[in-house]
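Report on one structure; see the data block that follows.
Heads up, one of the protein chains got dropped from this complex, but the rest are sitting where they should.
Moving on to chain A:
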Amino acid sequence: MIWLGIDTANAPLSVAVVKDEVVVAELTQNNKVTHSIGAMPTIEEALIRAKLSVKEIDAIAVSAGPGSYTGVRIGVTIAKTLAWSLQKPIIPVSSLQALTYNVPYFNGVICAMIDARRQHVYSGAYQGEQVIIEDGHYAVIDLLPKLRDLHVPILFVGRDVTMYWDIIEEIVGPHALRAPFTMDLPRASEVIRLAMAQPTEAAVHDVTPIYKRIAEAEANWLKEQKANGK
């Protein structure tokens, strides 16, 4: 069983090839190369290094968001076009839960965080397979008290945790733990491992990014409709 994994949900890029539960190749970078330029050549490179042809792929796992709108769209578009072209299953997974997979054997709660600007984050908290706080778009100031009130050690993971670390420590207190920086980047092999754990195959045409936010124009339009009493 050969898996291709793709994560372009945020600035870092990760592509992995897993064969029979062995990571054959994994390329991860965090160098601000736009995914539109970098993703496809990296997929080609990963397959070359794995000494496999694209036709040998049996399944595709993709980090479907939340994250950067454009980033998740590029990953999802590539994954679904490959899956459809190859007539192989596609399994979209949560970009946040995939990040928590970077940290196995931690018994407390793991909170993954991706910056969404303006003091907001995409975040979700997991304990093993159990969802503690659902993936969503949260104001940092609303999210952290919920984590504090769990009164258990909480491990924060993700490259954007750093920029919020002061307020995390301030609100969550001594229960706040910081994952080592080597675990902060999304890893496509973990995207695959997560997909293997929830093999709910999706109909390829129906796979769409998980935005967790409606578009700004739509939000304004809905507000206007409400104001007009419609």
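Just so it is clear, a residue touches a chain if its C-beta (ideal position, glycine included) is under 8 Å from a C-beta of that chain, and two chains touch if they have at least 3 such contacts; residues count from 1.
Assume contacts and distances are computed from a predicted model.
Engineer: For the complex's missing chain, which UniProt name, "tRNA N6-adenosine threonylcarbamoyltransferase", "Iron transporter", "Polar amino acid transport system ATP-binding protein" or "L-serine dehydratase"?
Structural biologist: Choosing among "tRNA N6-adenosine threonylcarbamoyltransferase", "Iron transporter", "Polar amino acid transport system ATP-binding protein" or "L-serine dehydratase", the correct UniProt name is "tRNA N6-adenosine threonylcarbamoyltransferase".
Engineer: Looking at A:L27, A:M40 or A:L150, which residue reaches the missing chain?
Structural biologist: Candidates A:L27, A:M40 or A:L150; residue touching the omitted chain: A:M40.
Engineer: Considering the whole complex, which of A:L86, A:L150, A:I171 or A:M196 touches the chain not shown?
Structural biologist: Answer from the full complex: A:L86 touches the omitted chain.
Engineer: Please output the residues of chain A touching the missing chain, sorted low to high.
Structural biologist: 34, 36-41, 43-44, 54-55, 69-70, 73-74, 76-78, 80-82, 84-86, 204-205, 208-209, 211, 215-218, 221
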